[in-house]
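Structure, as structure tokens:
With one protein chain held back, the other chains of the complex are shown just where they sit.
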Amino acid sequence: MLQHLPVLQVMVPLFGALVAALSRRPGPSWLVMTAASWIALAISVTLMHQVLTGGVISYHIGGWDPSLGIEYRVDVFSALILVLVSGIAAVSAPFAHRSVASEIPEDRIAWFYTMYLLALTGLLGIAITGDAFNAFVFLEVSSLSSYALIALGRDRRALVAAYQYLILGTIGATFYVIGVGFLYVTTGTLNLGLIGERLAAVESTRPVLTALAFITVGISLKLALFPLHVWLPNAYAYAPSTATVFLAATATKVAIYLFVRYLFTVFGDRFVFAELPIQQVLIVLSVAAIFGAGAVAIFQSDVKRMFAYSSVAQIGYITLGIAIATQTGLTGGIVHVINHGLIKGALFMALGAVALQVRHCHIEELAGLGQKMPLTMSALVVAGLGLIGVPGTVGFISKWYLIVASFEVGWWWLAVLIVASSLLTVVYVGRVVEAVWFREPSEVARGAREAPLSMLIPMWLLAGATVFFGIDANLTAGIAAKAAAALLGSPG
Amino acid sequence: MSGAELIAIALVLPVATAVLVALFGRRPNSREGATLLGAVALFATVLALLTQVLGGAAPALPLIEIVPGLTIAFAIEPLGMLFAVIASGLWIVNSLYSIGYMRANGEQRQTVFYVCFALAIAATMGIAFSGNLFTLFLFYEVLTLVTYPLVTHSRTAEAKAAGRLYLLLLLGASTLLLLPAVAWTGIAAGTLDFANGGILAGKLAPAAMGLLLALFIFGIAKAAVMPMHFWLPAAMVAPTPVSALLHAVAVVKAGVFFIVKVVVFVFGIDTLRETGAGDWLVYVAGFTVITASLVALRQDHLKRRLAYSTISQLSYVVLGASLFTPLAIVGAVMHIAAHAVSKITLFFAAGSLHTAAHIDHVSEMDGIGYRMPWTMGAFAVGALSMIGVPLTAGFLGKWFMLVGAGGHAQWFAVGVIVLSTMLNAGYFLPVIYRAFRRPAKAEADGHGHDEAHSGEAPWPMVVALVTTAILTVGLFFFPGVPLTLAQMLTAG
Partner (left out) sequence: MIDVFSELASHYNQYITVFLMVAGLYIVIARGNMVKKLVGLSLFQTSVYLLYISPAKIVGGTAPIVDPRFAVYSNPLPHVLILTAIVVGIATLALGLALVVRINEAYGSIEEDEIFERDQDH
């Protein structure tokens, strides 16, 4: 059984989706979703343990040799993403129960969970597969189910947001496939590791560069790298709360995983940064994302949209770490993948608990909610502090690594930019905190009651994690450092 | 009990007090009892540590390594010991005063007030006992966050605006200037641990060292070195116990403590003197001392006058530190202690005037000394100490600084001290004169107080301010503890 864990990691949520679709009623389908995500988490934790103790796991599907068949390959970085995605799904399961019941019509709840599990399948598949085209398949599985998830939102603008995401996401995926096509034509294989090895022998670099360009742009659309981020604010704002929690914490992170995998394992960072000005472009776009999206966030009156723009800014930090591409920089980028997942998960859960009672997450309607929902709003404050990067929270750990990395390569101006951007975060988080805790309750807020326990516990689990891993970051940063070392040392 | 255990108790005790206060929220007497009990227990713990430190011990408590290179660790040295003694001792007095003030003025949200107070003291203990730059930075930031609700306590528009300025200026300075300084120090010195004599000797060019010092001085905005001082007068909108805490016990003292700690334990006095990297500091400090005093002359609002006086007095400490000689450092340290007891007396008196006589402006104070003799008597003592009249604590600090400055031909510093003493007299003596010499104005309406009362403030407040006034005089006659600690600091 244990040696089949890699394929079970994907099969369990997939079959869960099937069973959820067949079960039709809200209660059973929720149970299926919970069971599937918890089992997926158990599998991913076991895989992580196996990788940390035994080295890279290579699983050949159907027994076919990797050059011919599909290989599932788990190294430290993949295991990290697997744990993150399944962890968020598992923690969201109890949260989803009340949230979904209140936001989605009863006859569609089973479909919601089906789509949710399909999205989980797709995301886990991207992280675990070692085949380029298989990655495309899972990419589309996760994307299509995400479009459906978003479209199930209450507001009719969710439909338009899903449509816009569909158009842009499909263009992105298609660009990715074009890139893979060029890689196949030049190397004759679709296995990521083997492509990496064979690329060194390829003489004509033009198709390779074309492939790199298409893959970069394609994945950047999925990752919501500025300026290809336009689908994200609306998608996160109008999706059902559980969908936002799940997608905000995981979808873009898996795209980042794919991006890093191509940059470091397939093409090799030395080749990539030497042949194309990707490092400079990434740095400029990352800084633009951090400041641009941060500035726009300040002026939003819908709090969900505000934090969606915040996500675009935070992704900028991750890509900045990747662009610096030193051990410290890459560690900072990877650890922020985890940290941001935790922070945004907690934040959107708090907003989801608010949405249970207050229909729109308008900052005016949130006024004074701290008095009626103190536990929920405290979780919001804790996660908000993590977003700002106050020492003692996970946000600080990521920022520390990025600042030290900037100093190490002598780009002190970048360190200045990183710290300056925290101030933007202070402003918009401060706006929300001030409205929630320091104003008199609004009309709608007066009728609000504290969130149910099934929502509070997951919320505080994630919010607590943002503080716990800010004080003892050896687990998260340690694993991130190992992942970074493996990526930087890999051939290609 | 070992030193490490005592440190742990000293940190946990205020937090436990905060929890108890929160639990007793509905029962004011139990709640106030919890605060006083916690304060007394904390002072006892700190005294136990003091005996150990005076005996030559250096208790330490390494706590946790967050990531390689960043640890939370505590280690007591003489300066931190003095700060802890001042903070914990004055917490008792301040709590007593707060009880009187909050009840007499019928203030809202008293539980939140006492909880935040206790947490602020916890953060202060963390600052005082910090063993490396990161721990100090961590608790410094926590202090900012925990005192924000105290500043915005009254929830008026003015209070919220003041709170925003407070948060933005303090967080802004520490994120933009202090954090890069800490990161730069870590990279240049290879460690963040404190060492008497500094960790940067020979590691940086003098110009770079000067820049780094500037980042620290202006990044530590709690020390209110101009132009980072704007938050202080704005924060006067808070209730007087908060101002007393901010301006005597915790926040500003944390600022100057940080600066002296950095000068002695990160740079090293000898390094700074020999490289000349800190030569500019004496001019910056002197500028703040004079300018703040000039502005204080023109303030009619009593608390704002005291605020600018505080800005000026804090830069005395920086001035003393900037001379980089042992004697001047002793003076600076003595002044930390002297200013604490004197300023808290002055603020207590101001709050007393507000509560009993509804007086907020100097122009309203004619003849008040006859109706409130204890209050104005204490005020007079505090004011004389600020001027530096012999027989009060303030004289000692200024004397050591003058001797230290004169002995090294630092005539600028000498001039600043002399000139500012005259200015101090210029804005304090008229207040005392008005209170006692001018004929009393028409009786202010007694707002529910017994007419049989002498018109004094409630007894807890009077007891508190008389106690600190006695301390102000007592410190002149019994300077043993601060003086010994200061000398241990410069000898080590």
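Letters A and B mark the chains as written, and numbering starts fresh at 1 in each.
The criterion applied here is as follows: contacts are C-beta pairs under 8 Å (C-beta built on N, C-alpha and C of every residue); 3 or more make two chains touch, one makes a residue touch a chain.
In this text, all values refer to a predicted model and were calculated from it rather than measured experimentally.
A.B. asks: Considering all chains of the complex, which shown ones does the missing chain contact?
C.D. replies: A
A.B. asks: Taking the full complex into account, find the residue in A:L166, A:V208, A:L285 or A:A383 that is in contact with the omitted chain.
C.D. replies: The single option touching the absent chain is A:L166.
A.B. asks: Consider the whole complex, including the chain that is not shown, and state which of A:H4, A:R25, A:H49 or A:R157 touches that chain.
C.D. replies: Selected residue, touching the omitted chain: A:R157.
A.B. asks: Of A:I57, A:V177 or A:A255, which residue touches the hidden chain?
C.D. replies: Spelled out, the listed residue whose C-beta touches the missing chain is A:V177.
A.B. asks: Of A:F133, A:F273 or A:F291, which one is in contact with the hidden chain?
C.D. replies: Going through A:F133, A:F273 or A:F291 one by one, A:F133 is the residue touching the chain not shown.
A.B. asks: Taking the full complex into account, what residues of subunit A touch the chain not shown?
C.D. replies: Touch with the absent chain occurs at residues 133, 136-137, 140, 144, 147-148, 151, 156-157, 159-160, 162-163, 166-167, 170-171, 173-174, 177-178, 181, 184-185.
Following the convention adopted for this analysis, only the chains that are shown with their structure count from here on.
A.B. asks: How many Å are there between the centre of subunit A and the centre of subunit B, using C-alpha atoms for each centre?
C.D. replies: About 45 Å, centre to centre.
A.B. asks: How about subunit A: which of its residues touch subunit B in the complex?
C.D. replies: 385, 388-392, 397, 399-401, 403-404, 407-408, 412, 415-416, 419-420, 422-423, 426-427, 430, 434, 437-438, 470-474, 477-478
A.B. asks: Using the touch rule from the top, collect the residues of subunit B that touch subunit A in their complex.
C.D. replies: The touching residues are 64-67, 70, 72, 134, 137-138, 141-142, 145, 149, 152, 155, 160, 163-164, 167-168, 171-172, 175-176, 179-180, 183-184, 186-187.
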